[in-house]
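Inspection log for the structure reproduced underneath, given as structure tokens.
The other protein chains are all here in position, but one chain of the complex has been omitted.
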Amino acid sequence: MASEEESTVKEPLDLIRLSLDERIYVKLRSDRELRGKLHAYDQHLNMILGDVEEIITTVEIDDETYEEIVDTWRCRRNYHYSRD
Amino acid sequence: MSCSGLDDVFLSTSLASYLDKKLLVLLRDGRKLLGILRSFDQFANAVLEGACERVIVGDLYCDIPLGLYVIRGENVVLIGELDLEKEELPAHMISVSVAEIKKAQKAERDATDLKGSMRKRMEFLDFD
């Protein structure tokens, strides 16, 4: 009974429940991406991720040539709580 | 006040320790207000007495007096207690008049506007 409840997918967030303890990819606002192991989440999609890699993509305009310079930032962190 | 739940009281306790102290309030639009906290509620709505806006442009700054201010909580980012023992700003920063800071602010704004408009002009060339 309990195991059946654990494995059924009735609503979108059930799919996220099945990703507990898996490495997941999260796309955030303002061109940010996270990869990390999902340890906890709630109905607002607040999350706790472990061993996180964050990628921030920024586009800068060069002062002289007005060229777009695409820059990606990578950083690794151990534990991380991310808010909705 | 008395009808609010236990958790509200918990939050109130939180800002209560800042009452009658000189604070820095950061707003969502980036503005920085200074003043003495006289009242607040569970939404972080706040009443500041003797409020002023601290405008900083590069190494220049100016405190523009505002008077008694009510701040709507949703605009608040952070409320910080100022340590009166410490310098509020780094020593190399220069206090200037309201007119001078407004001029510096405008120059800064014009520079970013130019960047934005050049970008728009270039965008239509971007066919890929």
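Every chain is named by a letter (A and B) in the order it is written, and numbering of its residues begins at 1.
Rule of thumb we're sticking to: contacts are C-beta pairs under 8 Å (C-beta built on N, C-alpha and C of every residue); 3 or more make two chains touch, one makes a residue touch a chain.
The working rule: contacts and distances are computed from a predicted model.
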Identity of the absent chain, which is to be given by its UniProt protein name, from "Proteasome subunit beta type-6", "Molybdopterin synthase sulfur carrier subunit", "Sm-like protein LSM2" or "NADH-ubiquinone oxidoreductase 9.5 kDa subunit": "Sm-like protein LSM2"
Neighbouring displayed chains - absent chain, whole complex: A, B
Of B:36, B:52, B:66 or B:93, the one touching the omitted chain in the full complex: B:93
Residues of chain A in contact with the chain not shown: 5-6, 13-14, 17, 20-21, 39-43, 46, 48, 50, 77-83
Residues belonging to chain B that touch the chain removed from view: 7, 10-11, 13-15, 18, 24, 26, 28, 30, 32, 44, 54, 56, 73-74, 76-84, 86-90, 93
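As a convention for this text, only the chains that are shown with their structure count from here on.
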Computed distance of Cα centres, chain B from chain A, in Å: 30
Footprint of chain B on chain A - complex, ascending: 61, 63, 66
Contact footprint of chain A on chain B as seen in their complex: 115, 118-119, 122
